[in-house]
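In this view, the complex is presented without one of its protein chains, the others remaining in place.
Which chain is which? They are A, B and C, in the order written, and residues in each are numbered from 1.
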Amino acid sequence: MREEKILEKELQNLKEVTIRFAGDSGDGMQLTGSQFSDTTALFGNDLGTLPDYPAEIRAPAGTLYGVSGFQVHFSSADIYTPGDTPDVLVAMNPAALKINIKDLKLGGTIIVNTDSFDSKNLGLAKYESNPLEDEALLSNYKVYPVAITTLNATALKDSPLSNKDINRCKNFFALGLMYWIFNRPIEPTVKWIYEKFGKKQDIAEANEKALKTGYYYGETTETFTTRYSVEPASLPKGVYRNIAGNEAIALGFVAASIKSGLPLFLGSYPITPATDILQYLSSYKNFGVKTFQAEDEIAGITSAIGASYGGSLAITTTSGPGMALKTEAMGLAVMTELPLVIINIQRGGPSTGLPTKTEQADLFQAIYGRNGEAPIPVIAASTPSDCFFTALEAAKIALKYMTPVILLSDGYIANGSEPWRIPDPDSIPEIPVSYRTEAEGFFPYLRDENLSRPWAVPGTPGLEHRIGGLEKANITGNVSYDPDNHEFMVRLRAAKVQKIQQDVPDLAISHEQEGELLVLGWGGTYGAITEAVMKARAEGHKVSQAHLKHLFPFPKNLSDVLNSFKNVLIPELNLGQLAKVLRSELLIDTISLTKIKGLPFKSSEIQNKIVEILGGNNGN
Amino acid sequence: MREEKILEKELQNLKEVTIRFAGDSGDGMQLTGSQFSDTTALFGNDLGTLPDYPAEIRAPAGTLYGVSGFQVHFSSADIYTPGDTPDVLVAMNPAALKINIKDLKLGGTIIVNTDSFDSKNLGLAKYESNPLEDEALLSNYKVYPVAITTLNATALKDSPLSNKDINRCKNFFALGLMYWIFNRPIEPTVKWIYEKFGKKQDIAEANEKALKTGYYYGETTETFTTRYSVEPASLPKGVYRNIAGNEAIALGFVAASIKSGLPLFLGSYPITPATDILQYLSSYKNFGVKTFQAEDEIAGITSAIGASYGGSLAITTTSGPGMALKTEAMGLAVMTELPLVIINIQRGGPSTGLPTKTEQADLFQAIYGRNGEAPIPVIAASTPSDCFFTALEAAKIALKYMTPVILLSDGYIANGSEPWRIPDPDSIPEIPVSYRTEAEGFFPYLRDENLSRPWAVPGTPGLEHRIGGLEKANITGNVSYDPDNHEFMVRLRAAKVQKIQQDVPDLAISHEQEGELLVLGWGGTYGAITEAVMKARAEGHKVSQAHLKHLFPFPKNLSDVLNSFKNVLIPELNLGQLAKVLRSELLIDTISLTKIKGLPFKSSEIQNKIVEILGGNNGN
Amino acid sequence: METKVETKIDTNEIKYTSKDFASDQDVRWCPGCGDYSVLAQVQRTFPDIGIKKENMVWISGIGCSSRFPYYMNTYGFHTIHGRATAIATGLKLSRPDLSVWVATGDGDLLSIGGNHFIHTCRKNVDLKLLLFNNKIYGLTKGQYSPTSEKGKVTKTSPYGSVDYPFNPPLLALGSEATFIARSLDRDPKHLQEMIKRAAEHKGTAFLEIYQNCNIFNDGAFEPLTDKNTKADNVVVMTHDKPLIFGKNNEKGIKLDGFRPVIVDLNDPNNSINDLWIHDEFDSSPVRASILSHFTDMPGMPTPIGIFRQITKPTYNEGLTSQIEHVTEKKGKGTLKSLLYSPGTWEVN
Partner (left out) sequence: METKVETKIDTNEIKYTSKDFASDQDVRWCPGCGDYSVLAQVQRTFPDIGIKKENMVWISGIGCSSRFPYYMNTYGFHTIHGRATAIATGLKLSRPDLSVWVATGDGDLLSIGGNHFIHTCRKNVDLKLLLFNNKIYGLTKGQYSPTSEKGKVTKTSPYGSVDYPFNPPLLALGSEATFIARSLDRDPKHLQEMIKRAAEHKGTAFLEIYQNCNIFNDGAFEPLTDKNTKADNVVVMTHDKPLIFGKNNEKGIKLDGFRPVIVDLNDPNNSINDLWIHDEFDSSPVRASILSHFTDMPGMPTPIGIFRQITKPTYNEGLTSQIEHVTEKKGKGTLKSLLYSPGTWEVN
């Protein structure tokens, strides 16, 4: 029966679609979005997501600042971003429509919950008249009015839940409807519902019913005449999971712990958007992971320094304001040359700034922001799944060179997710580490060929020694106020960090190896740059791309790479920090494209800049 | 009688002399040195001083690391440094000789306290034999052995003081002797003794007697055949005082308080070498100065932010590790645009580093070291007396532009002193400030022609408003998560700080206005650079000099100045931080001369580099 | 110039209502959050305090509760996490004429802000500290806080936290705070009374308010606020009155040595005269310490009211009077006297 009906409706094939779910903070849009993403990932599409939620937990219902959104971009081909402009907007209330309509593609689809377009909500959204009656809107977009609240309530009228709880299920109705329209299976979400609410049978059943009602609504009603299908992407063979950046960082450090044979210790204080990592790691108790929710960020990093001193793989996680508080302790880690990874999930600044928004404005701080000559290597992750490998890389550097390492990520890749082909556990190389145990010839500040000092952990007989934050004498590590020793040690510490360059792979250039224009990026701009470059090239522009993971020290060939192009464009979510560092380090000038809106780049913004630079000139 | 005797001895006229007093931390060398300096200043010489003491309070007597030194350079002409190499060394014990002999000018004078050259002290100083019997020493230097301990004890045998206390007077004996040799009056020190120990008559009398005994010892004994005279310098007319940098900063802010009509509030936590400022200011209670010794550096700066919010001229003082801790709060001051001066007396780093030694390695931190785009103007003092004017300048910028300002000084100029022609109080310009009182048209983030927002302090009726660390909406100052507003505000804050450039005087070049070589400095290297340039010029080298007070934003003409010279040499007590900032800001390459020994430059080090760069070429 | 005068609000003439203390900002807490009640009670109480609103300042750190200043039509400063008391201290020292209030959370005041809290109490800075204790980190979405009970399952303690919680009044006693009180978001009248009393106190006034976070820690205080259980679980400390509680005021507390014991007042063997008479102004801190410990003692009711308040000179008074004293003795400093201090000489 059902199948027949489906066949009556048109099934249109699309290459890619971007959907944005938007509603009140209390409407469950983050959940709806991530369920849609997970299902879509399971279905085999490539995808990118962008959650965007307010700093308030639940701003009063209906207000403009209370709107929460989740955008998902999925495709039958490789994609790199959550999409510049949504094709479809699901707006659960007038405020959500008001806030998001300006981003929607002209001619795009809007699905609205008409029940919420009452005078109170219209007023809260500062609409003077009902936009659903607005000719301009109706002619510019395909608007589908659906009485979601009523339909949901009717479907659940027999549920033992309270009216309030019934109403809270309406996001599953919307999700079901979207599953129908985009031809996705509902089973994964049904399964998830029962895993999540297993103990609360009534809630689980209500949610399942809402989901299915939404699905069948699409099927039965006349409103929707077309379904869309986005075929699975032809991804490389393998086992996949959908992964967000913060989860990938957590996994990466557990993997580093296993591969190095060291216990993992995280000292941290919650802060958006870094808290997830603490949350994930606190659940890995059976991996021997120790998480310490400290009283503040200073105790977060200093407890990690204590653990590192004791022989753990020690890390600390935070964001801008917390990073600032950790500054002094980072200096101690530099002086005592203990391995430590400091993870900064950047957010909008300065000060408390825009805590739930993304930005890349902590690069200067990472490279330069300490008292004294205190060099710390800096690396950055570029995509959600890259966070996993960047974590491994950070651990490797810290342990090999006995140094603190700063790992930069940002709110965008931390919360955004993408399908990840899970690497073969055995393909991940071991991280060789050994504690010093030999008493003969032991000196705390004697160095190996990498200029690393020995890691002699308490409990080792015969190696009792003292370290600290005062300047250390070369080799013996005793306190030394000797002027020449100080100069020697300052330069030695700088040389050690510089030596890491020997392990930094040469920067790879995608496309032409020299020419008119290189787009150079770092961190979370990777997806937008890649897409922009691909599109520009598709239009015939000769433009190459390179992406920096190692920001200090840089890859050896960086200068050569930059000099191979007439122009270098650097898109950054700040006022041009990498560009300034390049001037300072390499005396090379570049073109900056900056954006500081708390949002990632749209690929079109970068593409336009590329075209502008190349002018009519296609680089030929 | 006495006068006759003096005449029997030769009186030799010298242009300049450098003396270093050295002994145990407990020997009172800092006191001896500063008394000699004060008397010499009063006598009318120009002078420069360099105290140098260990991080330990009183290391055990006789040890090498317990040696404390005080160098004073005085002259009948203008001078700019405490002298590269002492002409005279006063060594109170073997350790002091051992540590300091290598700095002494070949053929220089050594006055030693022979009583301390016993086997115990020789052992502690790691001498294998008595150096006073060492031919090499005796032939390379003029060594005057004086049994200071015994002579002092004999003179004071009738004092009611304990033997221990009598022995503690021996530095006054040495001081008296030096006064005789260098033909200085003893009265100022006698006066000082009675002011200081007035209530302890026995101690005062013993010290006076020791001083006089030392003086007469020079006169009577055969050992010293020559006295030296260094004529008063022909300084500009005026009233002078001897001043150290930290004292000058304290005076500068009290002056700024008077000239702005604002109460001064200092929130601070003690830390070497910044503590003096807190100490000085805590004694100015009758100037209405409020000092708050906070529980830590964070409370130091945040209490100052609270006071600034309340309408005070608010400042906070610290050094490197404390600077690190203040980072987060600086971001708050940036976001709330409140006037505040953050004073960093730089010391050797990283971490605890070399707490009592000087360095200039916090420039990067000052300019770049915060999360988010958080621009703060940075200015640096160049000499002890310049600290006074730099304090006034910092206050002026903070108040006019409603911004935090970082004032950099360093341990060298903080503790070093020089004669200062006291400015006419009326010649110091008023600092115009007004609180907003008018309710009509008031918005907390409305801007004046300098892009400054109004200072509306609590207590003003009708202006009740709220500020905070979240991004602010333009004009209203309400919390705003609007993407475009964020970008607008980030750029606005940057533009405001950049606007300070309008008040920054053009950088002045000493000597030729263009040519082969400019030596560009910043901060406490001023004296050494000036002397080096003068000496190089005296040798016929054409070399010019310029010194930066404003490090962010730079003077408008900086780029032009640097481009007027073929080479720019930048001497810095770090790994080349200003040089990198110049590359980054102006894309101009320079030559770095770096030193990171916890010690200031010797002028000869800079001079040699000048000569090396100019080669045989005299710049003609 | 004349307009200037006109636009000034002369609050002398104004008799405030609670509305005068409401700012024009929309309140952005979750619907149902206990913070709404605290805001309402503050706005209701402030008209009675008799201070002009331009002389009142609210300082806060970061957290849901720290949004408080935005909603008060007084001066306000939403600062950074944990530093509210330090910023407020600077403000109060420099401006003793202002009435300075701090709105803070259990994370803000007791986790990252613990040091400034104990030092503020120690110094007896004249600040009013309102701790919104919801026993959770609200703004960061539900991690355990230093007041969460041991074993608490939260996002960062999926297997239960292993931390012992602070006992906030006890910590305040350990820091020798001069005013220590507790109230409940859901007891408006009591809360108003406590706010008023805090306002009247000279010195650090610490008021812990149990506040329900209905999103991440809903029901944490239900036994104390639900009308069916409240009477049995809460004892109101009233000065000069015996400690009595229970639905029919049938339970009393007396001291057996240092041990508080609950007695059944229905039993004729027990007399109301033997009960513990609460003395807010007790010169000894011992009883307050025993009262603070009630919350760790199974079976004992949770005390609300003022644990203890004493009077001693405030830090701001000390600072101000020292300045006055020295100025009187030395004379007001002038720029000339500053610059020309001892040790000058003249060059002609």
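By definition in this document, contacts are C-beta pairs under 8 Å (C-beta built on N, C-alpha and C of every residue); 3 or more make two chains touch, one makes a residue touch a chain.
This is a predicted model, so every value here is computed, not measured.
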Where the missing chain makes contact, among the chains that are shown: A, B, C
Omitted-chain contact residue, chosen from A:249, A:361 or A:479: A:479
Touching residue (missing chain; options C:124, C:140 or C:225): C:124
Contacting the left-out chain in the complete assembly, out of A:44, A:145 or A:515: A:44
Selected from A:21, A:179 or A:265 as touching the chain missing from the view: A:265
Given A:21, A:172, A:284 or A:401, the one touching the chain that is not displayed: A:284
Touching residues on subunit C - with respect to the absent chain: 111-115, 118-119, 122-124, 146, 159-160, 162-167, 170-176, 258-259, 284-287, 289-290, 293, 312, 315, 318-319, 322, 325-326
Where the unshown chain meets subunit A, residue by residue: 38, 41-42, 44, 195, 232, 235-242, 251, 254-255, 258-259, 263, 265, 267, 284-288, 290, 292, 294-296, 298-299, 302-312, 314, 328-329, 331-332, 336, 421-423, 425, 428, 437-440, 457-470, 478-479
Contact footprint on subunit B, counting only the chain that is left out: 26, 55-61, 63, 65-66, 269-272, 275, 278-279, 282-283, 285, 291, 293, 295-297, 321, 351-352
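Basically, only the chains that are shown with their structure count from here on.
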CA centroid of subunit A to CA centroid of subunit B, Å: 47
Gap in Å, rounded to a whole number, between the CA centres of subunit C and subunit B: 45
Subunit A and subunit C, separation of their C-alpha mean positions in angstrom: 39
Interface hub residues of subunit A, defined as touching at least two other chains: 55, 65, 321, 351-352
Multi-partner residues of subunit C (each touching 2 or more other chains): 62, 80
